[in-house]
Each structure stands twice: as structure tokens, then as C-alpha cells.
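The structure that follows is given in the form of C-alpha cells.
Moving on, here comes chain A:
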Amino acid sequence: MDKPFAITLDPGSSRANHTGAWRTERPVYGSFLPPCNNACPAGENIQQWLYDAEEGGAEAYQAAWRQIMADNPFPAVMGRVCYRPCETACNRAQLDTAVGINSVERFLGDQAVAQGWQLYPGGTTPRTPRCAPGNETPVAAALTREAGRGGGREVLVVGAGPSGLAAAYHLTRLGHAVTVRDAGSQPGGMMRYGIPRYRLARDILDAEIDRILALGVTLELNTTVTGILDVLTEQAGGHAAPGEGFDAAFIAVGAHIGKRAYIPAGDSAKIMDAVALLHRVEDGTAPMLGRRVAVYGGGNTAMDAARTARRLGAAEAVVVYRRTRDRMPAHDIEVTEALEEGVTMRWLSTVAHAEAGSLTIEKMRLDDSGFPQPTGEFEELSADCLVLALGQDADLAVLDGVPGVTFSGGTVDVGPDLMTGHPGIFAGGDMVPAERTVTVAVGHGKQAARAIDAWLRQASAEAPPRRALAGYDSLNPWYYADAPAAVRPKLDAARRAGTFDEVTGGLNGSTALFEARRCLSCGNCFGCDNCYGSCPDNAIVKLDAGHYVIDYDYCKGCGICAAECPCGAIAMVPEES
Partner candidate 1 sequence: MASERIRFYQTGSFAAGNRLLPEDMRSEQSSAARANTLTCGHRACQGCGEALGARYALDAVMRATKGKMIAVNATGCLEVFSTPFPETSWQIPWLHSLFGNAPAVASGVAAALAAAGRTDTRVVAQGGDGGTVDIGMACLSGLFERNDDVLYICYDNQAYMNTGVQRSGATPPAARTATTPAVGPEPGNAFGQGKNVPLIAMAHGIPYTATATVADLRDLEYKATRAMDFRGARYLHVLVPCPLGWGSSPADTIKVARLATESGLFPVFEAEGDQVISAARIRHQVPVTDYLRLQARYAHLFRPRERTDVIARLQAGADRNIARFGLLEEPDPDHSERVRLTPAPVHDSQLRR
Partner candidate 2 sequence: MFAVRFHGRGGQGVVTAAELLAAAAFREDRYAQAFPSFGSERMGAPVTSFCRIDDKPIRTREPVTEPDALLIQDPTLLHQADVFAGLVAGGYILINAARDFTALGLDDLAARHESGRLLTVPAASLAMAHLGRPLPGAPMLGGLAALAGPVSLDAVLAAIGERFAGQVAAGNAAAARAAFDYVTAERKELAGA
């Protein structure tokens, strides 16, 4: 229409006015380190696999599982035995309760086992950045190199425990030929011989180990490695026959020698150590323990021993510990479950003397420094058997006399790259100074694999720049609905004593999905459109779900998008003047 001059204007003509010139700060999409990822000893990209799982359905679950597998080959095992540092760190704990990461991981792991998901053909694909690059994990980056196995070298792994198998898994995927040697008759190490079935079902363990072997890992059981240098090539500082030896070795024989303490005992006193007990139960040669069993110690192994004793028919299982519950090294959940199963505790007690059928207990008291001191008071405790669970030592024989290798406190000294003093020989798991958990061991495996790969390529393991941590304060939690955690079903305590069935069950499809969707996606965009929606200047362009571009021609830099981003994935940075 022929419009009146000036008074009447054509629609949207203000686009000619570039208000971006007003800006002194600009919003920038970022990617920050979620506390869960930060806390995971295995370096899992937890937030990413929860994000993948949130979609729901087999395809999403498999994508999430593959994301776990990029860092950890044992999702189903983790979902059972991990002590969940991620959940301790979870920001959601400050909102209502932490996301049940572990339970979702178990759900995904079990799905993989049930559906028989395999890594190949297909292989995992590295995470694609949603808002900005820099989200890839080093392993994911390495996986992209997977194509040519050509540059592959020979690597020996000693010990088929979580650490060794994890290393083998990653090295294989990095293109190396791996041989795993283990003294035992079955692979798994402490996962099999240290953790009772009621905490980790064996079919699950076997399935995840088989999946690793299926990658082409050579496993040699009942093989005790001695004289490590003889099997290493010259380049690795060894002297194997040309063309015979290995280019590098990862030693992870664990720690399964039960610590012995001198306890005055009568000849007929029945004493055994917990590691051996658990090992024999696993071998099917469980010893007769009698009606009343006393377990000496306060760690997780002590709990396992006591709970196992109950399952072997002991009417009474008493844990004797010289300190108090709050000082127990055992994880609280283990203690709780033990108590649920009728295990009793004797705090502030030491075993002064053992006789057939009874123990002499000395009462202790904690001094100001919290150290237990004898009181001189004694009492009798009737027990048919005493199980010692006073910790384990590593069998370091395999490294005896290897030049450059040093030891301290019963463990092997290693550098940040887990290499011992001897070039080409790496070590990890329970035999190096660290917390002795399956998750830490698996983490060592990945770390060692990366380091070995780098060493073999005469490169240095690219340590990714550490991203800033996405703390709770960086979030805008109003946008998250209140959603209490979903709890995993537990075997009725009364029914547990008689069976080695798993105590803790898994989530079903909907509860697992519910739990995954409780993730706050701390520090990383989850495509909620809040920035797009809340810009007063329409300066954010939405490409498709979760993909945005800021149009700096119009952005006035008010900062609402950053303030209203629920997960704190937008930062305001000053304009260059």
C-alpha cells in the first residue's frame, strides 16, 4: 500500500539497527567440568552418557553405553562395586538427592550384557561437541586414530585384574597387540576372588571380561611371570630373543597376600585369613567355619568375610575392630548391609589370644590423637574360628631386581604416567600407592594404556587442559523440577543369609530413565532453549535442538542468557576495547 510518509512503517525494518554496538560484555557458550566427571577415578564422561541415556530407548541406551565404554570396559561391574565418588560430588545432592549415576550405569551395563552389544563392528564414535569444541576426552580422541592398527606394537600385561584387563582393553583399541598373563585359573583378579558373588554376579563379570577378550586380547592363565626383563625387547631395556619379546609391559598383579599379625594362639585354634577364605569360596572349596565366626579387622574385606561367613552357615558372625565405627575404613554401605544381615560388631576390641572355641578380647580406648590404647580389661568371646582381615600386601616378586625399579611401603614407585623407574615397564592397580578400589584400578588401566601408547610412539601422553569446574553456584536450579532419586530394590535381609544371590537389584527401564533425567547437565548445554527464549533482543539464533548461534549484530550484552542458563554453560566475557 502507498503508506503515509514516516507515520507508517514496513514490518521488521529495525533489523537495520545493529544494537550490538551497545555491548561491553559478550556471552560465550562454554563447556565446564561436571563434578561427577571430575570425581570419577576411571575418568568416565558421566554427564555425557547420562545425556545420551536421557533420550530413552535401546538406541539411546547403547549410545550411552558406548560413551562409558570409551573410558571403562566394565559398566555392569562398576554399577555394582563402585563406591560412587561421582554421587558424592554430584551437584544435585544440594538440590534434593544426588543423581543415582551408579544405578544407571548398572542398568546400561546389564542392558549391554542382556542385548549382547559388541564394540565391533561399529565401534564407539567420539562425542561431538554441541556448543563448542574441546569436549572430547583424550581417549575418545585416541579412538579416532583407531583406524590403522598398523603402528601396533606388542605389549605384555601381567595380571588379569581390573587394572590389567582395562589396560589390555585400551591398548588393543589403541592398535597394539596385547598378551595378558595371570597366575590364577580364571581372569578377574580381585573382582572374582575379592568381591563375593552377592555383590557381583559372576555371569555379569564373565560377560564383560569375555567382551574384552573378544577384541583380540591374548589371555594366558595359570602363568606366573618371572624375570620380566627376559620377555622384554631391548628397546624396552630387556633382552628377549629378537622378534620374540614385548615392547612394553604393564604390571598389575594387585595385592592379595593377607597381612598376618602375631596372635598368641593355642595349637587347636582355627585361624585363617579373609583373602584366602574368599578365594576358596570362589573356587568352591569353602572351609568349615563352625557356628560362631569372628572376623578381625575393619575394612571392606572384613565385611565381605563376615557376610560370607553368614552365607556359609555361621549362626553368629562377629567383627572385632579396635576402633569405632566412624573410624572404620569399610564403606558405610557395606557395614550397613552387614548389620542388616545379622553381623554383629565389637568396637574398641583387639584379639589378645586365640583358643579353640574362644577368643580373649582386650578392650581398647581411643587416646586424644584417636589412636587405640590398651585398657588392660579382658573378656572372653566364644568363636569357632578367627578370620583375619587386616589388609593385603602386593606380591612384588615380579619386579625383583629389575634395574631402576624402586619400592616403598610395600608398593612400587611410579611416575604420574605410571611408569616405574625402568623404561617401558609400567605398573598400576593395588600394587602402586593409591586407594585400592576396582574403579581406581580401572582408571590406572586407562591411564597406563595412554602412557604406554605415547611412550611407544615416543610421544608424551597429551594431558588435556583441565576445564574449570562447574560448581553448584554456576547453576540456576529454579528450572529443574523437584525429583527425588529412584531407589534400587534390595534383597530382603532375612533371605540373604542363605544365598549368594545379588543383594542389590537393578533399576527397570522407566526408573533408570527417570534417574538419568535427573542429571542437571552441570556446565554443559543440554539444549533447553532458555538462552534462545530469554534474549530480549532476539539475538540468539536456534539452528536446531541444542544448537545455537549468538548474533552479535544485535546482542546488547545484557547477560540474561548467561544468568538464566540452568546449567551455567554460558560465560560473559569483556569485549576487547
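Behind the choice of candidates: all candidates are chains of the complex that A comes from, given by their letters.
Rule of thumb we're sticking to: a residue touches a chain if its C-beta (ideal position, glycine included) is under 8 Å from a C-beta of that chain, and two chains touch if they have at least 3 such contacts; residues count from 1.
Being a predicted model, the structure only gives us computed values, none of them experimental.
Visitor: Candidates 1 or 2: which touches chain A in this complex?
Guide: Considering all copies, chain A is touched by candidate 1.
Visitor: Which positions of chain A touch candidate 1 when the two form their complex?
Guide: Its residues touching candidate 1 are 6, 9-19, 22, 54-56, 478-483, 510, 513-514, 517-521, 526-530, 532-534, 536-539, 542-546, 551, 553-554, 556-560, 562-564, 566, 572.
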